[in-house]
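Note that one protein chain is taken out, while the other chains of the complex remain in position.
In this document, chain identifiers A and B correspond to the written order of the chains, with residue numbering beginning at 1 in each.
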Amino acid sequence: MAVTEIPSGPSALDRLSRPKPVIVLFLLMWVPLTAYVMFGQRIGPNAQTLLLPAIPATLALYVLGVRAFRESRVAVIGLTLVFFWLLMAVSAPYLPLMDPNKPVAPFATPFSERGGLFFWLGTDFKGRDMLSRMIWGCQRVLVWGVTATMVAYVVGAMFGLISGYLAGWWDEIISFVANVLLSFPVMVLFIVILNYLGPSGFNIVVAVTFASAPAIMRIVRGLALDIKTRDYVYAAQTRGEHPLYIMIFELLPNVRGPIIVDACLRLGYTTVAITTLTFLGLGLQPPDPDWGLMIRESAKTAMLWKFSYMLLVPALAVSSLILGFNLMADGLREMSLRD
Amino acid sequence: MSDHAAEQVPVLECRNLCISYYTRAGEIPAVVDFNLKLMPGEAHGIVGESGCGKSTVALAIMQYMGKNGAIVGGEILFEGRDMRQMSEEELRQIRGSRIAMVYQEPMASLNPSMTIGDQLVEVPIYHDGLSEQEALARAEEMLAKVRLPDPKRILASYPHQISGGQQQRVVIAMALLSNPRLLLLDEPTTALDVTVEAGIVDLINEIAEEFGTSMIYISHNLGLILETCDRLTVMYSGEAVEVGDIHDVFEEMRHPYTRGLFGSIPLPGADKNAHPLVAIPGQLPLPHERPEGCNFGPRCTFFRDGLCNVGRLPMHAVPGDDDHKVRCERFQEIDWDRDLPKGEAKPPVEAGGTVLSVEDMTKHYLIEDGGLFVRGGERVVKANEKLSFTAREAETVAIVGESGCGKSTFAKVLMGLEDATDGKVMLGNVELGDLPVERRNAETISKLQMVFQNPFDTLNPSHSVGSQIARVIRKFGVASKDEEVEEIVFRLLDTVKLPRDFARRKPRQLSGGQKQRVGIARAFAGNPKVVIADEPVSALDVSVQAAVTELLMDIQRQNRTTMLFISHDLSVVRYLADRVVVMYLGRIMEQGTTEDIFAPPYHPYTEALLAAVPIADTRIEKRHIVLKGEIPSPTNPPKGCPFSTRCPYMMPGTCDVELPPLRSFGGGHRILCHLDPAELTAMEPVIKPKTEAAERL
Partner (left out) sequence: MLKLILRRLVQMVLIMAVSSLLLFAIFDTPEFKKRLAVQELGGFAVSALTEESYKSWLAARGLDVPFYQRYANWVGNILSGDLGFSYEKNRPVGPLLADRLANTGILAFFVFALMIPLSLILGILAGMKEGSLQDRSISFISVLTTSIPEIASAILLTVIFALGLGWLPVKSAMIGGFSFRELILPVLTLVIYDFGYVARMTRASMAEVMTSQYIRTAILKGLPYRRVVMRHALRNALIAPFTLIVLQLNWLLSGVVVVEVFFEYDGFGKLLLEAALFPDVEVVQACTLVAVAVAVLSQIISDIGYTFLNPRIRFA
């Protein structure tokens, strides 16, 4: 009979970050894909069986994502774009595509037929199928981009929590180092680091961490400074909890929500950075296809209206992925403001 | 009254006003069937708890509903013209000139990047077509009228450069600049300290007299309404439930909700043992979960199925008083005198031995300017100066004071988050003053726990209620096995009268009062000796406050816990404290038993504080004392007696030079004041029953 006041159900962000099934599915998708991209060549021709569990996991994750985001059309569009490329990445070996590295017929224009083969998107100057290269090309940028962003987040969040919660000298030192790193224009930092370490996917992770972690640290530090004035932190302190406990169990879970939006945006930035660096010759290396590489390799030869598709295809592909990340961020922000 | 109304046009009339908000969940009615008639010169109070729609009414009168709000029915007649039919331009001309508004948060209501002068002159320039010079002169004049010192300086200041009380005076001046017919005041003093609030209320009453402005005064505080208004509307969950002359409603309330409200606020005469408060059961319904029929039905003791939960209930006039209306189907059947809400009297608790003793406890902070490379000067903030008092087992000691009085610093020292600079704090035989929490053992820590003020901050939103209580149980070694811990969590939830399945809920799914209950359960999980309750109910709605207060005291009573109750509200303190410590700017100004504090001799500050607290009781007479100025900043306290800058008894050459002596009046009643003991004893009581009412008592 009594009117019990139960405010509205879980917010959208909560639904997203409700941990268990999402994390399991993500790992099911992510570990095989990463392993495939990093060690596929060493494993040999059977490597593609690695990806078998990843395909249903990706689809399930997409369904969960759409359900969590259903209130925001924008977020669903973004999610769809991102998951389109994720699905392409995990299922590329199973798709009826030509070998992306095998020269077949050079300079075939889109929708043309050569030697009994139909080229939807044409071939590049070496005669490799553009459609196949475009689809295969998303694998490396996705794997390295997401890995780099995650590593940057782990590092940035750790230092941000320490700096914001412990304050004092910790804060002075960490903030100074962050300021030093932030004083370099990002591209200068990338060029210096990658020129020193040499171009490779792994070194991109290092470079992105150096470039992004200071900014992430600042955000987390600000959140930590805010959250540590809350009474529940005060309660934990007066309970005699160790600072490490407070950082991990009291602060970290509450930092998660606000930084999800930033993480989506940063995935976009990292994708831009990897593509740009690869174009400049400092990123991913041939022969395996990548959008940045496709642009780099055809930048000289394709400067004619007739061959501009060689540049347009990777340019549009990478833009669509970044648009996906940005729309997701936008939708999430909109949803978090409404809650 | 009725022939009076015939000759005059009401300044404002709301007829069957309905207001809705449009959200994702669809249309949510915020206010339903609201009627109000405001005659010239009249002050009308609207009182109600959060979410009852009182502020919505004010903004609707201004025709400012925001993006997703809309007036969906009824009329708002301003001087006989329906404001809903007016064009944007007509509205603009009325806003700020004929109808003006004063807001809850003065700081947020003023533009941070414009000088106060620039913001004030706009009103006469745009409404009366004055030149900049004339407008400035009028603004200066008005600032003087709202009794702001040095109007010229204030005109040139930015809002953040003046104090909260001064900001609110500026907002009031801005509202009065073009001599409005109607002034809307939306909780104008809620964000201010009590003694500052008293000054603003005084000013509002003067304005009403001097300018003859009609006023609508919105507040959750019945006492404030009594001090300012002639008539009153009580709102509950989007509906007016009772309307009438203020004295009629206060003395012969005819709605169970109004009755419940009065039963749950501590009025003089209420006493935790003999006359405990009576809480209204249940919670406020959310706007989209309102019941059929009477919104108050599910919480009402007079509820009758088939009558109270059918259809939409109309307002009924109380027989013999056309002006007094009530939205209750059964008000005539209820025997209002017999069915008075009465709490069960409880035997008083004997206090035991001394548990906590504080001796000359002093806490100074060093503030350093500068940073990594440049070292700046250092300043000392004296947050606590020589605090001395004791607390005995099962006793409630109230620490009373306004902002900057040092009560939160004291709590921090006690809890071990700060070291005392000097003096001793003894808990049993453990000295806590220089024992930070990291070096305290689990036993000492568990003896001393805290209940926090803000229900939205007290629980970690990421963890379930049960796990947060369980953590305390494990941490303090009460139990370690999963089943045992769970059993204790359940028992604690029973103790705070929450269903056991709340253990699995996240704090977000709990209302404010429920969260405070969990906070109390958490504080008592380690069987503490001393609990510090830092304004534990001040952020809750009035009807929920009583329940939480009673719960806290019941648990205290059972466990014979010592409670330090930090509060700014003297009514609550009078109700529940055994002894009282009054603080001002880091010092104890007066301490003694509750009877000592509420009767002469008073410290002048206690006297002013008592006079400042609004009391919702028409049978009470209060002396009129309004302090000048504002509370000084603790970083720069006055010389001599800290209260000397505002004290009405201030003796130049003594009070502002020398620290006052501590005068003892026996029974632990001590006052820090330069005034002669005889003079202090000769003070008149601040609160006393009205003469004619006194006979009835």
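Keep this in mind: contacts are C-beta pairs under 8 Å (C-beta built on N, C-alpha and C of every residue); 3 or more make two chains touch, one makes a residue touch a chain.
What you see is a predicted model, and the numbers here were worked out from it, not measured in a lab.
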Contact set of the excluded chain (shown chains only): A, B
Option from A:107, A:184 or A:245 whose C-beta touches the chain left out: A:184
Sole contact to the chain not displayed, among B:35, B:50 or B:93: B:93
Absent-chain interface as seen on chain B, which is shown: 62, 64, 67, 92-97, 100-101, 103, 105, 108-114, 122-123, 126-127, 158, 160-161, 171, 174, 370-374
Interface with the unshown chain - residue positions in chain A: 176, 179-180, 182-188, 191-192, 195-196, 268, 271-272, 275-276, 279-281, 292, 295, 299, 303-305, 308, 311-312, 315-316, 318-319, 322-323, 325-327, 330
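As a convention for this text, only the chains that are shown with their structure count from here on.
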Intercentroid distance (Cα basis), chain B paired with chain A, Å: 49
Interfacial residue positions of chain A with respect to chain B in the complex: 1-7, 10-11, 14, 71, 172, 176, 230-232, 234-235, 237-241, 249-250, 253-254, 256, 338
Parts of chain B lying in touch with chain A, wherever the complex brings them together: 24, 281-286, 289, 291, 298-299, 372, 415-417, 437-438, 440, 442, 445, 448-450, 452-454, 457-463, 468, 471-472, 475-476, 506, 508-509, 511, 522
